[in-house]
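Heads up, one of the protein chains got dropped from this complex, but the rest are sitting where they should.
Chain nomenclature is as follows: A and B, assigned in order of appearance, with residue numbering initiated at 1 for each chain independently.
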Amino acid sequence: MSYSLKEICKKIGVEYSGEDRSVTGLNTLADATPEELSFLHSEKYLRDLERTRAAAVLVEERFAERLPEGVIPLVTEEPYLKLALATALFAHRVSPASEPPVVGEGCEIDPTVRFGRNVKIGSNTVILAGSYIGDDVVIGENCLIHPNVTIYHGCSAGNGCIFHSGAVIGSDGYGFAHTRDGRHVKIHQLGAVRIGDEVEIGANTTIDRGALGDTLIGSGTKIDNQVQIGHNCIIGENCLIVAQTGIAGSTRLGRNVVMGGQSATAGHLEIGDFATLAARCAATKSLEGHKVYAGVPAMDIRLWRRQQAALMRLAKGKRS
Amino acid sequence: MSYSLKEICKKIGVEYSGEDRSVTGLNTLADATPEELSFLHSEKYLRDLERTRAAAVLVEERFAERLPEGVIPLVTEEPYLKLALATALFAHRVSPASEPPVVGEGCEIDPTVRFGRNVKIGSNTVILAGSYIGDDVVIGENCLIHPNVTIYHGCSAGNGCIFHSGAVIGSDGYGFAHTRDGRHVKIHQLGAVRIGDEVEIGANTTIDRGALGDTLIGSGTKIDNQVQIGHNCIIGENCLIVAQTGIAGSTRLGRNVVMGGQSATAGHLEIGDFATLAARCAATKSLEGHKVYAGVPAMDIRLWRRQQAALMRLAKGKRS
Partner (left out) sequence: MSYSLKEICKKIGVEYSGEDRSVTGLNTLADATPEELSFLHSEKYLRDLERTRAAAVLVEERFAERLPEGVIPLVTEEPYLKLALATALFAHRVSPASEPPVVGEGCEIDPTVRFGRNVKIGSNTVILAGSYIGDDVVIGENCLIHPNVTIYHGCSAGNGCIFHSGAVIGSDGYGFAHTRDGRHVKIHQLGAVRIGDEVEIGANTTIDRGALGDTLIGSGTKIDNQVQIGHNCIIGENCLIVAQTGIAGSTRLGRNVVMGGQSATAGHLEIGDFATLAARCAATKSLEGHKVYAGVPAMDIRLWRRQQAALMRLAKGKRS
């Protein structure tokens, strides 16, 4: 997909009369190539703005002069809202169009499975009834996809993965820009989900596709039922994520992180290698690895135990 | 559907030998028409009892005399249990019967999609593989229904809605009457789910149909993955409901309410316009609008922060 910069500006309602360019996609300031459009949404990213290689950037007037030479400022009072409108132009056009996948040797695929276009399935993979595999999906060898799994367009999985029934891979991340009168404008989610080898995904678990980049699930990670993983999360290798856990968008888990049942993290955090969060624990800040955490907000489990004990003494009317 | 009052009484085991009437449905005391049967379940509704226009009311003997003239008392020691039995008579008869829907121009519908009877789909709506659209469902224009969505009979959605995979709309609300020996008798859920325009519903989210009236989702509301909305909730316009949130039955959200991830409300509450509940917050009482809440039970977020700080001092052995 490709648009001229002027065409984009016209469609999203930004005035621009300078030099035209061809734009092939949207990206963050840090990752944008000279063929991509970017945006400045928060002052946190001013340093990225000053170094971006993007073709053009949606930006408030006050920050426009900080752009590197040669990068075109597209001045707007609402860069995030304009970005949202631009994502619609680059969104995958979902349709029921179907074509036979390229299938390796030894696969067993139920005749009710529906495929989009350009799907590749590795050898000895088994796919059961009612599952849906979207456009451009690539599945490795020796995978087992139980009934009624949905894998949206553009996602991929490595070898030896197991998907349990009702799992949804690649649904849209939850991203909206907001108008001044309180409406929410969809940021179409242009990334995908990339899953490593030997990953198991539990029944009715949902993993959202990335907004611009991808959501990544490391090899050897085992995810239980009804887990929710937000857009652009990066889950390390060999993590254990127990049932009903929620990991908010853009959070990174290191390797061998353990998330107990019904635990959670806020978005944009880093959870270090070999960290363990007890059941129901909720991380609101980044956490060092090789430690055990509990409570809300997450704290060292020993501190949490003292807190619980103190609270219990208090409730029983004893001096704390 | 219509029954004579005597027929109903015979089937649910209530003695009645007076004048017969035709009954076309069940309803609350406040909303019942002169063709409907109602019930008094709790003394909270005595004022409604005194004003009801129902044809007849299942009621304990001690309250029967408070009924308005012309409304027939059906005296029973267990009005709620008898109501439950009566709901079975009016329940929709679910079956695999299918007929081609009435479809607007420009729709794209996967051939594996199954329709009940009397379905209407607006123009330019796309429905992907494995989805099920029950009897009498009405879907508006420009909607996108991803694979493996289920919409039960009688529900409706406006224009521009997006349903992600695994979403279930119109499953039965969780309602039971209880026998003296501890068994639970199903209250068949006779309402539906009505969804406005531009609503997005996340993967594996569930929205239950109403018990008597409907569950309502206001236009512009965006619901994330794995959210549970109970029967007879009324969700205002432009709300944001983040993943794994649960909203118990009959709760009303105003407009632009934000429910953070894994948050919750108890049932029968009112959450005011522009209220924000932080992640994991749980409302046990109604909450004023235009405020930010956190904690369990929900409190002003500043108070919650003080509580957390006090608790931390306590755990660390400092004087509070």
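In the analysis below, contacts are C-beta pairs under 8 Å (C-beta built on N, C-alpha and C of every residue); 3 or more make two chains touch, one makes a residue touch a chain.
In this text the structure is predicted, and so the values were computed from the model without any measurement.
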item	value
Omitted-chain contact residue, chosen from A:Arg53, A:His178, A:Arg280 or A:Arg306	A:Arg280
From A:Ala30, A:Ala91 or A:Leu314, residue that would touch the chain that is not displayed	A:Leu314
Touching the absent chain when the full complex is considered, from B:Thr52, B:Gln228 or B:Thr276	B:Gln228
Selected residue (touches chain absent from view) among A:Ile109, A:Ala157, A:Ala192 or A:Ala266	A:Ile109
Those residues of chain A which, in the complete complex, touch the missing chain	108-112, 126-130, 144, 146-148, 162, 164-166, 200, 202-204, 220, 222, 224-226, 238, 240, 242-244, 255-256, 261-262, 279-280, 308, 311-312, 314-317, 320
Residues of chain B (touch criterion as defined above) contacting the omitted chain	94-96, 98, 112, 114, 130, 132, 134, 148, 150, 152, 166, 168, 171-172, 174, 176, 182-184, 186, 204, 206, 208, 226, 228, 230, 244, 246, 248, 262, 264, 266, 282, 296-297, 303-304, 306-307, 310-311, 314, 320
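One rule holds for everything that comes next: only the chains that are shown with their structure count from here on.
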item	value
Rigid-body rotation angle, chain B and chain A, from Cα fit (steps of 5°)	120
Approximate Å spacing (C-alpha centroids) for the pair chain A, chain B	31
